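Missing here is one protein chain; the remaining ones are kept as they sit in the complex.
Chain nomenclature is as follows: A and B, assigned in order of appearance, with residue numbering initiated at 1 for each chain independently.
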Amino acid sequence: MNADTLAAVQPAVELEGITKRFPGVVANHDIRITVEPGTVHAIVGENGAGKSTLMKILYGMQKPDEGTIKVNGVEVAFRTPSDAINAGIGMVHQHFMLADNFTVLENIVLGAEPKKGGRLDAAGARARISELAAGHGLRVDPDRLVEDLGVGDRQRVEILKVLYRGARILILDEPTAVLVPQEVDELFDNLRELKAEGLTVIFISHKLDEVLSIADAITVIRRGTTVASVDPAEVTARQLAELMVGSELPTPETRESTVTDETALKVSGLTMEADGFRPVPKGTSIPLYVERLRAEGRRLLLDDVSFEIHRGEILGIAGVEGNGQSELIEAIMGMRPVHGDISLDGADISTWSTLKRRESGIGYIPEDRHRQGLLLEASLWENRVLGHQTRPPARKGIWVNRRSSRADTERIVKDYDVRTPSVDTLALALSGGNQQKLIVGREMSGEPKFLIAAHPTRGVDVGAQAAIWDHLRNARAAGLAVLLISADLDELIGLSDTLRVIYGGRLVASLDPCDVTPERLGGYMTGAITSTEET
Amino acid sequence: MPAGLYRALLTVVGAIAAIVLAIVISSVAIIAAGASPEAAFAAFFDFGETERAVVNGIVTMLNRAVPLFIAGLAVAVGFRMNLFNIGVEGQYRIAAVCAAYVGSTFAAPAWIQIPVIIVVAMAVGGFYALIPAVMKVTRGVNEVIATIMLNYIAINLAAFLVRGPFTGERAKGVLTTTTPTLPESAWFPNLNVLFEMFGLPAPRGGGLWGFLLVAVLLGIGLWVVLERTRFGFEVKASGLNASAALASGVSPKKMVISAMVLSGAIAGLIGMPEILGDKHSFGSNFTPGLGFLGIAVALLGRNKPAGIAVAALLFGFLDRAQGPLQFANVPPSVIMIMQGTIVLLVVIANEITSRIALRREERRAAQQLGRNTPVEVAA
Partner (left out) sequence: MLSKRFGRMAAGSIAGAMLMAAAACGGSGGTGGDATSSAAPTSGASSEAPKSGALKVGLAFDVGGRGDKSFNDAAYAGLEKAKTELKADIKELSPAADGSNRGELLRQLADAGYNPIIGVGFAYGDDIKKTAEEYPEIQFAVVDSASNAPNVTGLLFAEEQGSYLAGVAAATKAKSGHVGFVGGVENDLIKKFQAGFEAGVKSVKKDAKIDIKYLTPDGDFSGFKSPDKGKVAAEKMYQDGAEIVYHAAGDSGLGVFQAAAAAKKKAIGVDSDQRQTVKEADLQPVIMTSMLKRVDVGVFEFVKAFQGGAKGGSNTIYDLKVDGVGLATTGGEIDDIQDKLDAAKQDIIDGKITVPSKP
């Protein structure tokens, strides 16, 4: 913003007393934020503190019940995101919204296609994109397919897309959650350039080191309301954390080792083709067959994955999403056919059904609780039955034992601190953290021998996070073997006894969590470091 | 106000609004057809002048509702796990012709004869539904397409069977083709005693079909299976969230096969009240189209046995007016307009009221949360 004197004195965005009553999750209450133009303004708060709701309000996806929004000094009332876009506000979502099989250019112009005589004006679009990219240091090749791009490049495409629509105020929702440390540095360079160009960036995060390194101003949100506005030069990460949490920061650290010699789960040579399972031809052994698949250059989702987990051990799997984690889970749960052997407590379970695997003591905290973990339109006690429908207390002969299922759900609600009016409440009325606690409680009941915990604390509030960590630690001390898959490197390093890195469907590194930094882990996850070191 | 009562009241209000709207829309159609809406709506409630005529009207309505109820149940079993068994039509016709023929080939005491016929009907219906289920499970063929195609096969096959291998004798000068008449031991006793108990005259014709009792038992049984058993839970889970069901060890293949076969077996019963209680054979005059009507009934009844019963009665009530409407010089197509608009509007009304109810429940849950939640979270 150079000459416009009005805009120079007016804040870019001013939120006054924003209140949103929103059932089931933490709502916004009397939020006050002033964002100066040409700055990076960080909004920090724990997961579930109400940041996302606030951003949805600012982006026109939800209407506040009370309060006013001013953009460049003018009061606005957004009804839809397009109102926000027209006011110069753009949003880069945490989960990218790109069409994989379109080129970068097509993705950027999608929905705002420049037309020349009714046809797409590709040349005009290309010129504008090049101009924007050069002007803001966002280098991407407009003709590459998005599916060939890495995560960092995709994010730049998202930012370009927003700029292309004329945004002068950018909202970035947890932009670093999917990035490895090296990519985070690149992103920050881009943000600094945007700032230099006079654009305003609202940066939402709960990673304090990052916030302190990039932000010009910080607003802290706790329990749905703004608790402090601070200058990053004057606070430490520790102080900021305490502002966010309102108490001492929990750590995921596991204390003394409880690993035993008894193997609980052993997988060897797990291999999965990308283009559908085909049985191994007669007369060929699995290794030979897999060898042949590799020689043919077929893409493998899982490539000769082998590991053991002992009783009392947490094995962490680190990796950028989409490198075979989901496939590994599905293979172990028996939801997807795979080559190789899986044994539980010495018994070969490779050919067992999902049900039989569960019955024999495998618990599963799914990565996406809404998709795989819950019946949202069913009551809590029915969700307790899910996955345990063949075992007591949920089952009584051919019947569902409603009374004991209810009673056991009451137990979970109490022991795992699930906050709900009753066990008959529908699962969708609960907040994410409480839903997750219910799932953890369910999967821990029935005394599992082995637990798959995929992103067990994703999107839950800090209290629930600490509670879930405690439960995992206690179960581990009692002899449970856990396969922990997470995108939260602190969680992985803090909880795991052993750490493996998955990259391109292969386990590429075995690391000692006591002596690894997130940066080095990131190097392995992106394939930047390839040498395997023994622990 | 307790949540249940609130929900009930809200639903009633929604239903009344839907009915009023349906009446308004139908009135417009009636006026457009050049008739008087008052005469039309009077005709719906005109059950005749004598006690006997009233009894006849009620019996007509109930006899119409019985097969519709069974058809609705058959469709609902599939619907509850997002399986669209459009093939109920074919399943019940093929089941009816086979059961009618098998029943005519032997004569045993009624307590053997009737159950055998019913079992044959269920087995044939179930088997015919197994075909699309297997196609879906092994080859991923969409069950909607498979069942629609199988309907054509079933309808033509039934017509062939009744004209060919299964055909019975017929009197000279009669042009209808039928299977051989069932022996009297296969005639399902009627329920006219219900009317006589109240000192009312017995209805004419076949009387009130005794199969009504079987249908009621079937409805109760199905409710128990769907709402109380492990199988019912797995059906519900598969319908609400297929991937969660899969992750929970519910085998989708097993569920598709068992739900389709159950649906087909129930569909096999649709023709039984008519065959056992009235016509005593399968023939040219066998009522077609009940399988398709069952879809509308299940939709209106929200896939719940009790709701389906009420929806079937409503359809029976409307269909009964076919004659009275024409006496009142109203085109009887108004019945179909009313059935269509009511199904549509009640579905819309339910969606709206359930959203209102859900929002209230969430608010209550949130209030409860606020009350129970400590101000600071302990770390």
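Convention: contacts are C-beta pairs under 8 Å (C-beta built on N, C-alpha and C of every residue); 3 or more make two chains touch, one makes a residue touch a chain.
From a predicted model like this one, the values you see are computed outputs, not experimental measurements.
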Fill in the blank from the handout: Where B:N56, B:Q91 or B:S238 are the choices, the one touching the absent chain is B:N56
Handout entry: Candidate in contact with the missing chain, chosen from B:A40, B:I86 or B:L314
Key = B:L314
Completion exercise
Sole touch to the unshown chain from B:V28, B:I112, B:V224 or B:A306: residue B:A306
Exercise for the section: Write the list of chain B residues that the hidden chain touches. Expected result: 7-8, 10-12, 14-16, 18-19, 44-54, 56-58, 60-61, 64, 93, 155-156, 158-160, 162-163, 171-177, 196, 199-205, 207, 279, 283-290, 300-304, 306-308, 310-311, 313-314, 317, 319-320, 322-324, 326-327, 332, 335-336, 342, 346, 349-351, 353-355, 357-358
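One rule holds in what follows: only the chains that are shown with their structure count from here on.
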Handout entry: Length of the line joining the C-alpha centres of chain A and chain B, rounded to whole Å
Key = 46
Practice task
Going by the contact rule at the top, pick out the chain B residues touching chain A in the complex.
Solution key: 228-234, 236-237, 240-241, 243-251, 358-359, 361-366, 368-369, 372-373, 376-379
Exercise for the section: Please give the residue numbers of chain A that touch chain B in the complex, ascending. Expected result: 21-24, 27, 245-250, 333, 335, 353-359, 364, 366, 371-378, 382, 385-387, 389-390, 395, 398-400, 402, 419-421, 425-426, 428-431, 461-463, 466
